[in-house]
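With one protein chain removed, the remaining protein chains of the complex are shown where they sit.
Naming follows writing order (A, B, C and D), and every chain is counted from residue 1.
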Amino acid sequence: MAFFLETLLGGLMAGMLYSLVALGFVLIFKASGVFNFAQGAMVLFAALAMARFSEWIPAWTGLPYKPLTDLLAFIVAALIMFVVAWLIERLALRHLVNQEATTLLMATLGIAYFMEGLGQSIFGDSIYKIDIGMPKDPVFILDKVFPGGLLVNKEDLIAAAIAATLVALLSLFFQETATGRALRAVADDHQAAQSIGIPLNRIWVIVWCVAGVVALVAGMIWGSKLGVQFSLSTVALRALPVVILGGLTSVPGAIVGGLIIGVGEKLSEVYLGPFVGGGIEIWFAYVLALVFLLFRPQGLFGEKIIDRV
Amino acid sequence: MNKKIGDVILDVRNISLRFGGVKALTDISFNVHEHEIRAIIGPNGAGKSSMLNCINGVYTPQQGTISFRGKTFAHMNSREVAEMGVARTFQNLALFKGMSVLDNIMTGRNLKIKSNLLWQALRLGPAEREEIRHREAVERIIDFLEIQAYRKTPVGQLPYGLQKRVDLGRALAMEPQVLLLDEPMAGMNVEEKQDMCRFVLDVNDEFGTTVVLIEHDMSVVMDISDRVVVLDYGKKIGDGTPDEVRHNEDVISAYLGTSH
Amino acid sequence: QAKEQFFPLLSYRTGPYAPNGTPWANGKQDYLKMINARDGGINGVKLTYEECETGYATDRGVECYERLKSHPGVALFDPQSTGITFALTEKAPVDKIPLITLGYGLSISQDGMAFKWNFPLQGSYWTGADIIIQAIAKREGGFDKLKGKKIALVYHDSPFGKEPIPLLQERARMNGFELQLLPVTAPGVEQKATWLQVRQSRPDYVMLWGWGVMNSTALKEAQATGYPRDKMYGVWWAGAEPDVKDVGEGAKGYHALALNTSGQQPKVMQDILKYVYAKGQGTGPKDDVGSVLYTRGVIIQMLSNEAVRTAQARFGKGKVMSGEQVRWGLENLNLTQAKLDALGFNGVMRPISTSCADHMGSTAARIETWDGKKWNITSDYIEADEQIIKPMVKAGAAKYLADKKMTPRTPADCQSEG
Amino acid sequence: MDTPNIVLNVNGIEVIYNHVILVLKGVSLQVPQGRIVAILGGNGAGKTTTLRAISNLLRGERGEVTKGSIELRGERIENLSPADLVQRGVVQVMEGRHCFAHLTIEENLLTGTYTRRDKAEIAANLEKVYNYFPRLKTRRTSQAAYTSGGEQQMCAIGRALMANPSMVLLDEPSMGLAPQIVEEVFNIVKDLNEREKVTFLLAEQNTNMALKYADYGYIMESGRVVMDGAASDLANNEDVKEFYLGVGGGERRSFKDVKSYRRRKRWLA
Partner (left out) sequence: MLYRENGQFKTTYRADQQIFPITQDRLFIGALLLVAFAAVPWLATDYFFNAILIPFLIFSLAAVGVNILVGYCGQISLGSGAFMAVGAYGAYNFMVRVPGMPLLVALILGGLCATLFGILFGLPSLRVKGLYLAVTTLAAQFFSDWMFLRISWLTNDSASGSVSVSNLQVFGLPLDSSLGKYFFCLSLLVVIALLAKNLVRGAIGREWMAIRDMDVAAAVIGIRPVYAKLSAFAVSSFIIGVAGALWAFVYLGTWEPAAFSVDQSFRLLFMVIIGGMGSIMGSFFGAGFIVILPIALSLSLPVLARLLGVSISTAGISHAELMVFGGLIVWFLIVEPHGLARLWSIGKQKLRLWPFPH
């Protein structure tokens, strides 16, 4: 029982971490109809920037106080992500207004390559460390109830709290503000949005900036877990089932999807895995998402896919 | 006029259709005789397109039945309807955007193609002959609609009016017994409407195709249709010959206004 | 034509394994540069090289191989990846170019009678696994103490990670311990479930058979689930700085196999610093010189060079060797301690001597332990158990030959190589 | 015709789609302040293309203006973004409705106020549009994709009006609308034109209506302007009567008798 609960908890935490990455996908999709495959690369890029500046800033300025230099590094990294967002809009998206979803998807893949190359040539391709003082050692709760207690991870708890906060903020933003409405309009029809005066260019820069910051937060947390290095970009692949299960257009869906996928894949690996040789969690996550989609093709909270004649 | 109006070919009985709280159709009944041109008119959102969608199997009405040549269905599946010989055009153009005019119209003949996948891959003998046979039929339609010049143009690049013609061509390629037309003349000027009317009348005359027509241009409706159904917010408020409808008080107040 | 011996360098400086691939590739390149600068090559034959980026992908590796294999004076290939090794194993015999796979590749290719062109120098996964079990047994106080113990293998879910399994199963049968297999999907960024299982089944030891990000993630998860790091033993591909550096203190006590030492003290490293870095020609950052994987790269290149030197001694000093001749050199390596010292590798590695039948040359490794800041060697050399490995290699090689409908080399073939 | 200020001056523009398809071959037209100008012409004449060129929506269709100039109140606007134009008060109602499918009718209308900040003004505008089109009010909470064709058309027009434009480009506003709504739309146009001095440029197939309400008309054929003149003059032109109004030779001919001999248009000679 204790072990089941631990697995469950572990799954929930892992799920929250996925949601953090998934959020970036949802944000851009919801606001521009672009399925941004570069999200993984953005996470990597942002984390690299953060990791390197948190080394460089103390070296350059001699500031001793670590939280302060970390904060500075975060700010610099965020600014860099703004520049990246601006460049992506200027150089790529602007010229691809009103193109089909596949074309845009492809373009984001090109952007992903570019950013992987650029990130590693600016910031280096070794393993770097982000140490924002997240506690690494386990804590045991409820040791009265269960022998040995229940293992939880403080680091995961903090990460989950950050993810939840971000989601809450972004949900609010999308819900009723005029800009949120405009973003959804853009996702539906680029041309019509332009025709009524929504400045696509500016909107896209804003959205990509926000996505950049979300990527930075995700990169910071995942980076402090995994170390900052190329493989960080592959966490995107683990976040994809979360995105579609929750619905491509739903911010809260990213959280719920994350929780379901996290719990589902951990339970399956732990309880089913041993019978089939293990290593099933990744495809199980996708199959789980697929099963949900068979019942709701637009994901749990996604907007209904409209086909009408 | 020496057209022979035949028996009832399509009989719609007590159809009701709701979407959540919206009552798109409420207890609608009407019939269509063979060879006639039957118009459906009514204000925007009256449920005209929904009616066609029900006949077509795109929507499933909550109540009511539809009979086709005496066979009665509660719900029809699109393919069955197509196999029975019902074709239609769409209000919001539903052409296959990535394909050429020729290919679009050729899809209309897909039901009639018999050769299997392997033969099609080899494209030898019978498969090729079959393809050519259908091509000839489609070329006749292209000639008839006077769109020869655009045969190989992707339909997405055609102006709106020509797209409507291709839509009609695709429906005609099915050699339908009943043709459902959803606002075929919207977005056309008088000259083009005349063309379109000519196509519809020719099909009706020469092949005896029954036509169900939705149209907002009253002069067209009054001129070419044999009988008219009038819908208003999901209810039927009139049914009869153009002249009867024109003088129906309900219809005038709900739809025609005073100027007609 | 200039006298140049050419070394194609397959490497990966991009992709998920770049942090590990880069120092390895740097070591090889720096050693070549150093030999050219210090000795003017091998007996006057200049050493040239070209690097080709594989990104750890098999198909790109094959393309690199095809591109570089017909370069004049090509000596040998070091594919730097298990997958590429597999693909090249089919091609090398046709092109008559030897492959060296130091510490990786197919374990059965140790058998030179079956695998004429493959050289898993210094160790294979089977020897590695065996050494770890021995080390654990020693710690427990004898093989009989292993009975009833539980050892988990947390492995990279790929041929690389699966290679040791047959040996471990054999060992488990012999020594009566229980083997738990826990695969981790590549690249290994998510291991929560794996470590929950470890926590549940509480194995006495965990063997870590990972590469790249999988290693550091495993250590962090071990920390997060409270599994004692000093009960963890990693293969030599899980025992370099990138694997532990950013875990830092959290990995304290973790053990791994060591094929070589690390550090800048050995003479060869000093020479590299002096002849290459001091002139600003270093391939990577100076601080990385002497790191574990860097040192391994240097060793690989040194062994390649020595194979050429050995071949030259037989086929003509100062000549450019063909692939076949280098192969002979690889098969007749004899690096005694004295020779290693002379080469500047004192204490770095074990003497090695190969033969026609044995393409590995040395089956010993030590254990190193991470103290939170650096790796320390904490054991003597442990020899893998011939008794177990030999029959397995023989059987495996025989099956391989049978599947391919090939016959083994004859002893005459060993002699007649010219 | 006395010429008040020209707001919009299109000067010999050429438009090419996809780098190869030449569609407009030198189109010039002027729209005076506070007037209603109609562009008439058959299918494929290039009306939509002209409007897209003016509102700078060509790029998304992979078209470009290669020659000529477009001036709004004396300012060249070819390089402005569509949003800039809306800022300057020019709004287009696109052909084919283009409502935002996932947004409700009301949200659709509200997106139209993106450039407006004044809350009271927005509320008033919304009220105004609901007054014009009561049908929209009853369907305000439905997603646009699930409303009927005509409702979507009303929504598209209403959305443009929400921006309080000074000039509206209307592409086939009457398409798919029931007769009394068509009349209503044109009344709205007239009303806005007279009371709020909004300028209109409309491409329209319903020539009858267009000429009745417009001040001036241009007739396009295959990418060129072939005729222009005051609306009343055009309405009396024999060709226009025959081909656009369907009343050639005096009285309206029934659509039933269309198989008669077809006369060639004079300007195609």
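We adopt the following convention: a contact is a pair of C-beta atoms (placed from the backbone, for glycine too) under 8 Å apart; a residue touches a chain by one contact, two chains touch by 3 or more.
Everything numeric here is computed off the predicted structure, so don't read it as measured data.
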item: Shown chains that the omitted chain touches within the full complex; value: A, B, C, D
item: Residue of C:91, C:252 or C:339 touching the missing chain in the full complex; value: C:91
item: Residue among B:108, B:161, B:184 or B:242 that touches the chain left out of view; value: B:108
item: Residue ranges of chain B at the interface with the undisplayed chain; value: 56-58, 78-79, 81-83, 87-88, 90, 94-99, 103, 106-111, 113, 115, 117, 120-123, 127-128, 131-132, 135-136, 139, 170-171, 174
item: Those residues of chain A which, in the complete complex, touch the missing chain; value: 35, 91-92, 95-96, 99-103, 105-107, 109-118, 120-121, 125, 237, 240-241, 243-244, 248, 276-277, 279-280, 282-283, 286-287, 289-290, 293-294, 297-299, 305, 307-309
item: Where the missing chain touches chain D, by residue; value: 16, 18-22, 62
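The working rule: only the chains that are shown with their structure count from here on.
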item: Omitting chain B while every other chain stays put - resulting connected groups; value: one piece
item: Farthest chain relative to chain D (centres taken as mean CA coordinates); value: C
item: Chain B-chain D separation of Cα centroids, rounded to whole Å; value: 28
item: Whole-Å gap between the CA centroids of chain A and chain D; value: 44
item: Rounded Å distance between chain A and chain B, as computed from the means of their C-alpha atoms; value: 48
item: Multi-chain contact residues (two or more partners), chain B; value: 91-92
item: In the complex, chain D residues that touch chain B; value: 17, 21, 40-45, 48, 95-97, 135, 139, 142, 146-151, 153-154, 172, 175-183, 205-208, 243-246, 252, 254-256, 258-259
item: Chain D-facing residues of chain A, complex; value: 97-99, 178, 181-182, 184-185, 187-202, 249, 303-304, 306, 308
item: Interfacial residue positions of chain C with respect to chain A in the complex; value: 13-16, 18-19, 22, 157, 181-185, 187-190, 192-194, 196-197, 199-200, 212-213, 216-217, 220, 223-226, 242, 245-248, 250
